[in-house]
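Would you mind keeping the following structure in view while I ask a few things?
Missing here is one protein chain; the remaining ones are kept as they sit in the complex.
Up next, chain A:
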């Protein structure tokens, strides 16, 4: 049995598990101790000190995020010295903060802004000492504005502890301390793979995604353009966060209504692209297995993972599936078959993707994903970007009527939906591959060994006399463990699914800033609910896909399919290699 202890906070007794921190104990009493560097999914940093509270018997204040409660402890969170300290620390931060709240991307959902309003910090009697620091913007995904940085270190923690990348760190000392890249280089020259996790955990506007919403609106206002939009499976289970709905709320049909109101000509579903990816990828897996090609095969739908392979394991890119990602595959069809069918010139189809991801912004700019000089995907906006568009239009989201995706590219199966969860691509691919290799459906469609939040999941599937060894990995720190095994020749898997972000796309770098592991787990459940309630649950059974193959692509892996639906990768030189 877990040991319990009792303490008092502001005179109120509370019982908690031994090891609980003061900040967590206060939550039980519905007291939110102010915090900046604290993040529920990260280890203690205790550096912002804004959670300083009074503990009876201690001369100094203690950091509530870092201090474990003890039996009989007496805590005060609301004395004068606590208020002076917490408010003082806020004033100190504000004096070194670029105060452009009205034009900041985080205006309205900034932790610092919220604290200032809570503490009634108006104009402190401190000299404004913030210095202008250049903004890093020379990549399609990420913007780093150090002048807004509060040096909380959340971004550094997620980059190191979750992703194992360490593209950013602290440099300098005293007032010169800053979060920066090695040699202050632009991100493309560093180990950064643009996963965007830093933009999710940043409490302020120092690390944000590059905003493309204006470009989308410009296209919508352009009478010559047919603006189509696709929405990734993870967006529909995270969007509700911004509108006060519980974690994991499924808002697919309200989202479709909102997209129509924003002005998109056609509202399609990335899940359709996912079904197509699965169909091709399952075919590719069988081909690699039967013809002794490079094994194991790894998924390639996650753009941060692809960047990671190109930058960190360039010698292993042959293992990446050549099948394009759902977003890219959708756009390739949109600019060809769909444009032709609708009798629109390819250049007048403006293809927008709503993604839970900022690395997708980079993917969309890949030269491999262009046709006749035109990008297949014209703009990528994140879940956060979509929230901004909905708010701009002035939509009362929660009271919207529901509506359905447009066809043909709005039709999808449950297999497409679970793409957004770690293990989902594997499960979807198995449903198709199993049936193709054995001519029988999988005994159980819901393949639970690949489900769940564990970092690395392994399983063996018996398919038509073939013992398929599979692994499902999320976060790049875990992916590196697998890839190191592969380099050492100790990796005997046949098929590996990798998602860069914790929990898969549901925990993606473009998701709302309220995203936590707990919220991510609820979103995963929601995706499985969508799958379970789908009429069709196997990608290859998507009727529009069957039609597409029959009329346009011939068969999975055909020459046309290969030209349109597959891509290639290239090793990227790292400017600085710190591994040696």
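The definition used in the following text is that a residue touches a chain if its C-beta (ideal position, glycine included) is under 8 Å from a C-beta of that chain, and two chains touch if they have at least 3 such contacts; residues count from 1.
Here is the rule we use: contacts and distances are computed from a predicted model.
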Per UniProt, what's the omitted chain called: "Na(+)/H(+) antiporter subunit B", "Anti-sigma regulatory factor", "Cytochrome c oxidase subunit 1" or "NADH-quinone oxidoreductase subunit F"?
"NADH-quinone oxidoreductase subunit F"
Going by the contact rule already stated, which one of A:12, A:29, A:56 or A:81 would touch the omitted chain in the full complex?
A:81
Looking beyond the chains shown, say which of A:7, A:25, A:48 or A:334 touches the absent one.
A:48
Touching the left-out chain: which of A:177, A:374, A:518 or A:571?
A:177
Residues of chain A (touch criterion as defined above) contacting the omitted chain:
44, 46-50, 52, 60-61, 63, 66, 81, 84-85, 88-89, 92-93, 95-96, 124-127, 129, 150-151, 153, 170, 172-177
